[in-house]
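The complex is shown incomplete by one protein chain, all other protein chains being positioned as in the whole.
Naming follows writing order (A, B and C), and every chain is counted from residue 1.
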Amino acid sequence: MRVSVQETAFDAGAEANAFTAGLTGAGAVVTFTGIVRDNGGRLAAMEIEHYPGMTERAIAAMVEEASRRWALADALVIHRHGRLEANAPIMMVATASAHRADAFAAAEFLMDYLKSRAPFWKKEIGADGAAWVAAKDEDEAALRRW
Amino acid sequence: MRVSVQETAFDAGAEANAFTAGLTGAGAVVTFTGIVRDNGGRLAAMEIEHYPGMTERAIAAMVEEASRRWALADALVIHRHGRLEANAPIMMVATASAHRADAFAAAEFLMDYLKSRAPFWKKEIGADGAAWVAAKDEDEAALRRW
Amino acid sequence: MQRIDVLYFAWVRERIGLPRERVETDAATVAGLVAELAAREERYALAFADLTSLRVALDQELADFGASLEGVREVAFFPPMTGG
Partner (left out) sequence: MQRIDVLYFAWVRERIGLPRERVETDAATVAGLVAELAAREERYALAFADLTSLRVALDQELADFGASLEGVREVAFFPPMTGG
């Protein structure tokens, strides 16, 4: 299990391959990668603020909870902060299990919790100024299924 | 949308990166990669037989159905046939959408259909002989949720 | 009389001992064709002994054993699929 909260860019494919290479006996690997959407060219960049210390603790707790609920061979969470360019990867989650259902469920669980329970705040910087991204009701609702 | 039924090995991370690089405006990429499990060293290799012609048609129909059900920016299916070594990737699915729920649902849908409705048959080759993999009731049951 | 290419996959192919053959048949349905094939030889009878463990495709589309063979050029028999 690895959690990395980092300012530097990462290569999602290389991370997925390294994650997979480290597995023994897991037949199913699911990854989710979040990309900075450029909103049709209107977004110049995104700034992500976070709460150092709490971020790592909160994500580690989510990964532990996922490991309790599903039979995971391994899990990985990478989340960037700071200034990100449009079309850059923001974050990724990878989960591995003997069977696909566990890997899918754990990845979706981690994504739902990262969206609304990890202390990150996104600010969109466009031609017409900067604005904090508002939390969505549907993201809060998504937590209720777990 | 790309479907590739191939005998040659592929690099799942490189395929995921190429898939992601080709997107415009999609914020969410989900991948599933299936790996040949070595069953604690008992599996030497796996042979996958398929039905050339029908395989490509069946997968293309699944991808079309997924595109009708969810707002997909793109989708990719790669599936190997022939002889595969233990720990090699068998297949992968990638889906991209503006939002994570669609990308996850489409990837799970494609996996469930590929498991039980694409004409592939797996044979496990171990120290104690070769045996066709039996279809699982749970895989058939998984189709009923869609 | 109708000429049909009959294909076998996985353990069906192994039991019958060939991957495909050209068949001349008067059968109106898949079930009729199966009955003709099963009557041929022991290896066919064994392959078709339990239809619940078999699947059939007509011209590369999944079908039922009760389906008509009218206009069909390719019939494939195989076990439940195990892809992914």
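One rule holds in what follows: contacts are C-beta pairs under 8 Å (C-beta built on N, C-alpha and C of every residue); 3 or more make two chains touch, one makes a residue touch a chain.
Just so it is clear, the model here is predicted, and its values are computed rather than measured.
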Among the chains in view, which touch the chain not shown? A
Residue among A:42, A:57 or A:83 that touches the chain left out of view: A:57
Touching residue (missing chain; options A:2, A:99 or A:122): A:122
In the complete complex, the non-displayed chain touches which residues of chain A? 34, 49-51, 53-54, 57-58, 79, 90-91, 111, 114-123, 132-135, 140
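Note that in this section only the chains that are shown with their structure count from here on.
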Cα centroid separation between chain A and chain B, in whole Å? 23
So which bits of chain B are touching at least two other chains? 34, 111
Sequence positions of chain C contacting 2 or more other chains: 84
